[in-house]
Structure formats: C-alpha cells, structure tokens
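Sending over a structure as structure tokens; questions will come in a sec.
What you see is the complex with one protein chain gone and the rest in place.
Labels for the chains are A and B, by order of writing; each one numbers its residues from 1.
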C-alpha cells in the first residue's frame, strides 16, 4: 500500500558536477491515496525506479521515460512530453512530510504551495535554506555562481546578452507556475513558494516571500514577509510592510485577517484580526504604546500594541494633533468594544 | 471628409482563437485633418479596408500591405517595413474619442499617451480594464495564461528559459516606446499609458501607472498612482507615495504642481499646488488634521488637510517635539499667507 505525501515528474537543471541544482514540476500531485500510489510505484518499478520507503528523487533516463510513457498511469502524458528533453527528467517521491532532503524535494515543496496544493505553514520546510544552492538566474536559465564568468565571456564573445536577473536561492514563482485568477505586475518580487489566492492582484510595489501569501482576493502593493498570511479581502497599500520572522521581526508569525487595510507606507509588527485598518504612514511595532479610545474618543487605557495582536475591528492611527498612536473600534458593533472595556 | 481622432498601423500578437491580444504601433498619429484623413481612407480602401464611420480595427493581409506600401500615403513606409512580418499587421481607425472598444483600440490609446500625443485625462478610457486581457508577458512575448503551461514545458524541453516577467493587463511602456529625453532605471515599473515628460528621470524605486505621469523635468523615486499628474520641476523622493483613485484613495484625482518636493517615504492623499514640500517620512491624508502656522510660527487654526488640497507654497512637516502635523508657508511671498489668514 503506497499512499504518498506528494509525487512529481520534473525537468531539472544539472550543475557542473552532475547534481540537480534546480527543478520544475509541471503537474505535481499531493495526498495520493494508496490505490493511485500503487499505480505510480508500479509504473516506476517497471521503469527501473525503486521508490523505497524514504523520500527520494532520481534522474530518469530515456528508457525509464519510455516505460513511463507507455504505462496506463496518470503520469504517462507528462512522461511523453519529457521525452527528448534537453533538461534532465527526474522523479520525486515524498512518502511523508519530512524536512526537505535535497534540491529536488525542496523545489517540489515550494511548488506545492504556489500550486495552492498546500497552504503556507502546512508543510515541514525545516532547513530549506541549506538545501537550496545560491544560483545566478540568467536569461539562459540558472547557472552556478562559479561557472558564471566563463558563461558571461562566452555569451559576449558570441554576441548574446547574458542577463543575470537574480542571484538567490529562490527563483521567481511565475517561472514555475502562474496560479488561476491572479495578476502579478512584477514577477521578480514573488518568490517560488508564495501562495497567491485567486483574485489577488500584486502590483509593482507588492512583494511576497515563500511560505507566505494571500488566501483569497487581495490588492497587494506592500510587502508580505516570509511566513505572513493575509486573509480574504484584505488590501496592503503601496510600500506597506509586514514584519517577517527571518530577520528583525522576532519569532511571532504575523497574520493579517480578512477585510483589513494597511495604508500606504504603513507597517505592522503585530498580527491583525479581521476588519482592521492601519492608517497610511503609521508603523505599529509590537512595542508601540497605543492609547485605546472608546467610542466617545476617551482614553480607556494605554497598552503595548502586542496586547492587541490578532484582535479584530481595530483602527490604528497617529493623532495628527498630539502625535499619540491611538486605537479605536473600526466599526461600532464589533469585537473591539470588548477589548476596550476589558479590565475596566 | 475624413478627419480622424487617431490612426495607426501596428503589429499585433494573436491569441489561440485568432483574436488580437496585444498590439504595437511604431508611429501612431492623432488629430488628423480632413485632407490627410482622406488620403489614409483612400489608401485603405484601395487595400480593401473599409474605414466605415465607427471606430474599428482590422487585420491586414499580404495583399493589403502591398497595396498600402505602394501608395503615396504617409503610411507607405511603415507598411513596407511590416511586409513579411511574423506578427500580425493591423490597422486601427479611431474616428472619435469613444471609449475603447477592442484590444487594438485600447493599446492605441495607451500608446498615444506614452508617445506624448495625448496627456493623461485627455482621452476617454472608460472600461479599458475590461478591454485588456490579462497576459503572461514572457521573454518570448505575451502569452495567454491558459496557454502558458504548455509553453513552459516546451521551452524547458527545448533547453530555453521562458521567463515570465509579469502577469498583467498592462505591459511596460518601454517595450512600446521610449520618449525623448528620459531615463527609466527600471522599466518594469512604468506601465504603458504613462506620460513621462522630457527631462524626467525615473529611478529604480519610481513607479508610474497608466494615464498618469510627469509633464516636464522631474526626478521620480516615488510612486505616481493611476491618474496622478506631476508638474514641471517637481521631485518625488525615494519610496514616496501619491494616492490613486483605483483603490484606497477615494475619487479625488490627485495632482502635484510645479517645483514641489515629496520627501523620501512621504505621501499625499491630497493634491499639491506649486512649490510645496512634504517632509521626509510624513504621510498627509485628506483627513489629517493640520495646524496652520503663520510666519511667526503661531497657530492660525487647525484644518483638515483636504481643505489645503491644491494650494501652493505650503510646507508640511510633523513637529518633532510635539508630534503635531503642521503647515507653514514654504516661501514667504506667496499664496499660503492668504490661506493662513483666510477666516481669521
């Protein structure tokens, strides 16, 4: 019985020493039931690939591809399309959600998020930075850094222009998959491993790191840091910032709820519940002292912003007469009143 | 008598169903007088194209191009250059400034702005979002989203790197036209339909949406939202923000006058007249309460910033001792004094 966490056929870039440095999977699949898994394992076995019991990946030679292409397995069509490829065909078998153990596994897990097959935080990505080689992403594909100077010389001499678009461990998402129903005005700012909900528009100033993203409709003109998830209907204004956990933001994973608005050039170092607004230009860090105001505009008490993290129906602003950061109920009916009057 | 609003020959990308999904016009013309219009109409008629009375566009086959190329019309040279093209030659005839009715018309109207033949807000662009298909803008040109996975697989298999630079309804301006006298350090951030005045430098952090731009010399390191127009001599500092009308900024179209300075990371949700300064890091929204100060630094009165919208010679800053947003006259001689003392 071979249920699987995930499986994919892919085309990989191979480095100077023959190892896989990058991989792309046109049709990854997840949560494969035992019956479907058995079919895949059998087809691979017939092609000479032993799936074993541990997560694994392997290169497929022409004979293996031919065997898979002739199988009655769901992956036959993909195998056929890969025959004769100038990039290296591979197979990745993930029996379980262990931390990624190879470049091929890491790329598959990132792609699962961007294909919306797994949500941010739903997978074990421990150690993924160490898995991923830092590559020069050129107009001719990924190139190992130490191989780049020779490639640049060769391209110049042959009259081509070898453009280096990024030097990074993570490539842009859209060179791997463009999920349904999105616009991404500048794809260089959305990393593979981002989860972009249907209905989301990422404008030029928007940014989405890996293992982060929007769950539904959103207008994103701000920065969604690693690990940050934004709920349905929330907008991030131009140049707005969400603190991530990789650097600077501590170890609290920030979430933004539904129907929130982060104003232009605003920022949060705390989580937001639903229907919250942070005024344009205001940065609310966890340590910001906030004057909680009741519906009459009277001070209830002063709190650190971190005490308000994740609460709904809050409006944060800086009083433009006194300079004090204030928080009041965004809509009169809702949860904040409880927060305002708790401990009164 | 055939005066025309605009006319152009173009080369178009055709989608899977044969329809035009994108078009480029090397030499669009506008405000064509009756005599010149008659020559064009006649040349097109001879080529088998009926210009009719309504705005229209049509594909040109080899015979039509040959006919146009042989005419004594101003478009003969362009027609000759298009003979044998691998992209689809088309003609667009706009008798009037009705809202765009097709992809070809929408692209022409956007290009008219970027060629500086029409200013922002000077044309009817109603419904242009609905006209424009969302496309994957790849290193091999625009591709329909549902055709992208097959193209990605094909490119990988053939050893090419198909880069998706954006997924958007609007392409970058400079793939269509680079107007005279500009520098644009990062073209991905200037949409087709932007109007970039001669003498303008758009730095890497600058951004210009469609139907927006600079009228003359400017240094732009901030974001010019849809509809926003910036006057001669004004600078937008790094990361500065102007609120647009498409999302978040209400329905007031913001203009920035001449010789203004938006400081780095500053922002405005109101219009500025001439010779205004907004201090670095300050966001002035329409609802910001502003303390108007006279030349002696005394409070005249407190107003909402929207009351100051469009006025000249204002300096906005946040008092770094009191936190209050203040406004005083930027230069002693000018209009603000009147504003300061009105209603005294």
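The definition used in the following text is that a residue touches a chain if its C-beta (ideal position, glycine included) is under 8 Å from a C-beta of that chain, and two chains touch if they have at least 3 such contacts.
In this text the structure is predicted, and so the values were computed from the model without any measurement.
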item	value
Listed residues B:205, B:258, B:274 or B:313, member touching the removed chain	B:205
Candidates B:15, B:37, B:120 or B:237 - the one touching the absent chain	B:237
Residue among B:16, B:85 or B:124 that touches the chain left out of view	B:85
Per the touch definition above, residue among A:46, A:162 or A:300 touching the missing chain	A:162
Interface with the unshown chain - residue positions in chain A	134, 136, 139, 145, 148-149, 152-153, 156-159, 161-170, 188-189, 191, 207, 223, 225, 239, 241, 243, 247-248, 265, 267, 269, 281-283, 285, 288-291, 302, 318-319, 322-325
Absent chain, residues of chain B that touch it	11, 24, 26, 81-82, 84-87, 138-141, 165, 172, 174-175, 177-178, 180, 182-188, 204-205, 219, 235, 237-239, 261, 263-265, 279-282, 318-324
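As a working rule, only the chains that are shown with their structure count from here on.
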item	value
For chain A paired with chain B, centre-to-centre distance based on mean C-alpha positions, whole Å	31
